[in-house]
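Take this structure, written in structure tokens, and hold onto it; I'll ask about it next.
For this depiction, one protein chain was excluded, whereas all remaining protein chains were kept in their positions.
For clarity, chains are labelled A, B and C in written order, and residue numbers in each chain start from 1.
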Amino acid sequence: MKGNINFGDKIKLLHKGNEIEGTFISFENGIITVKLNNGYNVALSDENTEVISSQAAKKNKEIRNEEHEVTDGVMILATGGTIASRVDYTTGAVKPHLDISSLIGDSGTGVNLGTKVIDNILSENVTPDKWISMATHAKREMDRGNHVVILHGTDTMTYSASALAFMFEKQSRSLTFTGSQRSPDRPSSDAFENIASSIAFSALNVGEVTISMHNSTSDFSERLLRATRSRKMHTTRRDAIRDIYGKDLARIKDGKITAIEEFRNTDEVSIISTKLDERVALVYFYPSFEPSTLSAIAESKRALVIMGTGLGHVSEGITKEIKRLTKDGIKVVMTSQCLAGNVNLNVYSTGRELKNAGVISAGDILPEVALTKTMYLMGNYEDQFDELMQIPIRREINRRLQN
Amino acid sequence: MKGNINFGDKIKLLHKGNEIEGTFISFENGIITVKLNNGYNVALSDENTEVISSQAAKKNKEIRNEEHEVTDGVMILATGGTIASRVDYTTGAVKPHLDISSLIGDSGTGVNLGTKVIDNILSENVTPDKWISMATHAKREMDRGNHVVILHGTDTMTYSASALAFMFEKQSRSLTFTGSQRSPDRPSSDAFENIASSIAFSALNVGEVTISMHNSTSDFSERLLRATRSRKMHTTRRDAIRDIYGKDLARIKDGKITAIEEFRNTDEVSIISTKLDERVALVYFYPSFEPSTLSAIAESKRALVIMGTGLGHVSEGITKEIKRLTKDGIKVVMTSQCLAGNVNLNVYSTGRELKNAGVISAGDILPEVALTKTMYLMGNYEDQFDELMQIPIRREINRRLQN
Amino acid sequence: MSHAQIKLGLEIHVQLNTGKLFCQCDSVRGGDKSSSFSRRLWAVSGEMGLTDRAVSYEKDRARVFQYEITDNSCLVEMDEDPPHPINKDALLVALRVALALKSDILDHLTVMRKIVVDGSNTAGFQRTSLVALGGHVETSRGPVKILTICIEEDSARRVSEDGKKVLYSLDRLGIPLLEIATGPDIKDEAHAVEVAREISFLVASSGHFRSSAEAIRQDVNLSLGYGRVEIKGVSKLSLISDGARNEINRQLSLAKAMEALKNNIGTESIEIKFVDCSATFVGTESKLVSKELENGRKAFCSLLKGMNGLLRKGDLRIGKEIADLVKLFGIRGLLHSDELPGYGIGSRETDSIKKILAPAANDAFMIVLCNDAQVKTLEKEIKERLTKLLSLDFSETRSVSEDGTTYFLRPLPGGERMYPETDIPNVDLVNMIAEAMDLGPIDSLSTAAEKLQKEYDISAQDSSVLVREFKVNEFRELTAIGQDARLSARMLLQTIPELENHKGKIEFENIANIFRYARENGLKRESIEVMLGLIASGQSIEQVIKDPGILPLSEAELKKILSEIEDGLKPGQIIAKIRKLTKRPIDTEVLQRLLK
Partner (left out) sequence: MSHAQIKLGLEIHVQLNTGKLFCQCDSVRGGDKSSSFSRRLWAVSGEMGLTDRAVSYEKDRARVFQYEITDNSCLVEMDEDPPHPINKDALLVALRVALALKSDILDHLTVMRKIVVDGSNTAGFQRTSLVALGGHVETSRGPVKILTICIEEDSARRVSEDGKKVLYSLDRLGIPLLEIATGPDIKDEAHAVEVAREISFLVASSGHFRSSAEAIRQDVNLSLGYGRVEIKGVSKLSLISDGARNEINRQLSLAKAMEALKNNIGTESIEIKFVDCSATFVGTESKLVSKELENGRKAFCSLLKGMNGLLRKGDLRIGKEIADLVKLFGIRGLLHSDELPGYGIGSRETDSIKKILAPAANDAFMIVLCNDAQVKTLEKEIKERLTKLLSLDFSETRSVSEDGTTYFLRPLPGGERMYPETDIPNVDLVNMIAEAMDLGPIDSLSTAAEKLQKEYDISAQDSSVLVREFKVNEFRELTAIGQDARLSARMLLQTIPELENHKGKIEFENIANIFRYARENGLKRESIEVMLGLIASGQSIEQVIKDPGILPLSEAELKKILSEIEDGLKPGQIIAKIRKLTKRPIDTEVLQRLLK
């Protein structure tokens, strides 16, 4: 295809004898994509196609990232993810793109709302330094009297939210993560309601980092979850993120909030400890897992979080390798790939051997949360690591399990 | 402590001025353990204790591993695990120990029952060669007309059961794994009922590898699960192993069997393919997971099963590393750490890049099952790997997801 | 009337039985419902950053959508799982139809999302894809041009609607639809019926036609020079001609009314301003009004400048144009001055309203019964619609009632409401064309009838009707059960339609069961007819096969009856005599033997 034709230009083509009129979308890998006047996109092979005429597009209204500062209100911080996803006309797939104000719509009426874009990434690319940035931004907003809602991709939302939960030693305002499982470019997106409910939940003054997402596949009801007890348990459903035991802090239904589980209230001031030690690996154990693989993973790490089987077990070979690592001063935390229920190294001989090797078991903490907690403790409280790992510091461990 | 005193000997001691009579249990790390006549064990420091007298024990009835061959009946093959666990008086913990006949009790009345001990290990020590042994034993029993019940530790039961599901290309008799979450040395053990129900389910002639365990925390009801769709989802509850979507093949309640989901019936003959390629690693992705860690894991591996986030994503850095690995001919299978729901590499740009790199996504297959399937396919059908990985060959992939 | 200036085109939608388009659910069976869920839809901007007219219109209605989950739906229909790769079997049917219509198949298939926010798609859009451009269909009055061939997913089936809540079933959502759009060169209503029949036959002839009452639906595109009107979802062929004719008449009358209105108001623009007049109706005798007021609604009245006598007089019916619109917002009460006094409203009330509105002689007024929240929307929507009609732009989307009259549905959507389905990569069609060709060409209607006649040795008449009525699949199935082909044809074309006419619907599954039962138990035509009759009367198949009346008279029974009949009658007379004595089947072979 020849000529300087840009996205949005009106174009007339001859393709295998048919005259085709429409709007030029893209030309890539020998394929011309044109949007016909009836709305259909057609992808035409360049070789069979001839441009008859083209006409530069009128400028469309530009989508701007408007930012609004606010005090004593609710600040929405966007970091990317599906909730800020749009069609990528180049690859044809969905990519992050931002237009926060269009997401808020009629939610938060009567609330003093601010918006800010602090990042623009897919959540699988989130790293610990992003968490530090989020925490710092959130702290600044809290200091201005704002509750904080963070828009985040759902894939690693529980990692980020739990990391922030640890970093916030005190929080003067609520901090709620939300996202969407259907991108907001579709009429069925859960983004709009999730944001509205996150704003509404701020009224509870929860002094913990929380997550607010759909409560079921239906609309009209969202739940507020404890960040350190939540996990994404389905790849695609709207209600994928949940407390592993189904314990919601609160629910909203048709606009009405009901508090359920007991939660911590906000503090007078916000205090954050933002040091995170990234040299931690999360390791999944399975039959045939080789000691040499473990030692390769442990290379240059200061702590390992292992997802063992059942009550927190690994094979004899791995137990031996762990003994070697703990002797070298590497912290080893045992969690369970079962996800629910306590890790307990007292019950079986394997567990007792691990315990003797200095492996730390921390009740029913979720493996991903154990990872962020380990990063946090190694960064800030290394000398109290063993003790603090085993007790709940952000309600990440249930001392009583009732189901 | 001096003298040649053995487990079970009657003993009289002087401890801090108190005369203590009882049965000698052990002497270890300077601690003498004695069972008093009232039943209590006391652990006495050697230094404060003096042996007054001792008397050799009468020989107790010896626990023997009785084996019974059988044809056209049900053969119980024991491999170890909690279901065959007993107190280990040396470490004070529970260790495998076998006495199958005592577990069967009054179950299987009217059924031609055989028992055989084929192994005696904790399930965290199970390896692929153990699976081959189990499959070979099971096949031999099927050829003799026996349904097979395999007693197995619950921790890695779903790995073993799914591995056998793949190895059995045809099966002429049912093959059911069972185990227990409470060891059979306690009155509340679930072992007895689980074994009885496993035997009872044989009557259904299911031609798939299955698992039978408790249906809820209550007794009197067990469920039959598809091995390739089950996962241990709680560290300690009796109903920990379940189909990830709650779809049971059958249930038994107060002795009555109800079939629920559709299953495959038994074949005329049994055929097994027992080649397994162990050079497969299961890798859990998390934020801060380093490309160098992945390349270290991939060292000497022929395939990787990755537990990505959400629909099957990893960070940009890992995507690049995966591209390098697939170029080197390493198979990379993508599963999701969400466990439920489909992996889909078409939706986001990250996914499309992975797909372009040759990463294989296989619907909603469970990560652990993807591991055993990969070992099986690489061992037997390497040239059809990509195709077979993406279609259900043992109902391990749901083509339709209804919840 | 003269059809010279009329442009008439069709969009024909045919359901396929290949399984659903973007998941592995069954597209033929399985409508049993289990649980349900509720959703709302949001107006979002399309590819170019604009929001389509039809979309923002629907947004104002703010409805709640409830969906029944059925056993032939999954997370894809629930919009909880991205679409799976497109159903290849369905795509092959599309390609074969395109080949038969000599359309140009595109190199690549690009799946689009067409935004539809009336709840009929859980996603808020329908997935649709252009397969081919151009081509033509041969008809008795010459070739008709084909514009496009699309493959798309069917929408959810609307079960019921109650105010702001609409209940849909997911059973139909996702069933593949072939959409074949003709050019506007159809000659008249009768020609439209022929074109529709010929095109839908082509699809049916692929062997992948889904037999059901709603398997074929047409949209009629019609223009008289007042803009394009699209009449949606015409499910019966007969409605094509009725609908088109009624719509033509409506537009002609409407043009007349609008000319009159323009005369009355000149350059003045249309203004709607509602005033609360509830007080007027305290103690009214109008049940309609008093009931609405009791339910917490209010009465609002507005002047309709220059419309006196145009709202409802003869064929002038501006009132209905307003009423159609108001109804879409769930508002039942609309009254206007051309029909008042009436509906229990007397001159006391109308005088009082006139006092409020002070209408001039050629002014009319209307009264609506609704909430405060609705009245603002109504003012805007009525004004917009009347202004558009006044400019003689009648373009819009309409629907057709069972009686053949059409009614307003929504504004015509623009191209804005389409954007790419990002969850499905483009499909290369070039290689698939060869595969489609390997499956052989699809026959035209007449070729198919000829082939069928030869294959089964049935009459040309039967063969032609079987083909035209889409009964070939059923015919093949019944004959395959082991019954005589002529018998199958006779049953399908005569006996069953007659029974259904007089008694009731007979499910094909039951017909097949009866044929199978008859085959297995050596029962003949006479017994089959009795059994079909019992089924048509509402009995179950289990009841029918237990009925002793389905068994033919035994030789002994026949003998006994014959012995009681006077001698010397002809066989025909004898049968008539027997028929008077019993309804049981008569085995004519046995009878003939006995009569020898």
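Rule of thumb we're sticking to: contacts are C-beta pairs under 8 Å (C-beta built on N, C-alpha and C of every residue); 3 or more make two chains touch, one makes a residue touch a chain.
Quantities reported herein were computed from a predicted structural model and do not represent experimental measurements.
Chemist: Taking the complete complex into account, tell me which visible chains touch the one left out.
Modeler: A, B
Chemist: Considering the whole complex, which of A:111, A:296, A:388 or A:401 touches the chain not shown?
Modeler: Within the whole complex, the residue contacting the unshown chain is A:401.
Chemist: Could you tell me which of B:130, B:147, B:237 or B:251 touches the chain that is not displayed?
Modeler: Result: among the candidates, B:237 touches the missing chain.
Chemist: Any idea which of A:236, A:315, A:342 or A:372 touches the chain not displayed?
Modeler: A:342
Chemist: Going by the touch rule given at the top, which residues of chain A touch the chain that is not shown?
Modeler: Residues 311, 341-342, 344, 346-347, 352, 399-403 of chain A touch the chain absent from view.
Chemist: Quickly run down the residues of chain B that touch the omitted chain.
Modeler: 8, 16-18, 20, 23, 31, 33, 35-45, 48, 60-61, 63, 87-89, 92-94, 102, 105, 181-182, 184-189, 192, 216-220, 236-238
FYI, only the chains that are shown with their structure count from here on.
Chemist: Where the CA atoms of chain B average out and where those of chain C average out, how many Å apart are those spots?
Modeler: 56
Chemist: Give, as an integer number of Å, the spacing between the C-alpha centres of chain B and chain A.
Modeler: Once rounded, the distance between the two centres reads 33 Å.
Chemist: Where in chain B do residues touch two or more of the other chains?
Modeler: As it turns out, chain B has residues touching two or more other chains at 311, 341-342, 344, 346-347, 352.
Chemist: Can you pull out the residues of chain C that are in contact with at least two other chains?
Modeler: Each of 75, 81-82, 422, 425 in chain C touches at least two other chains.
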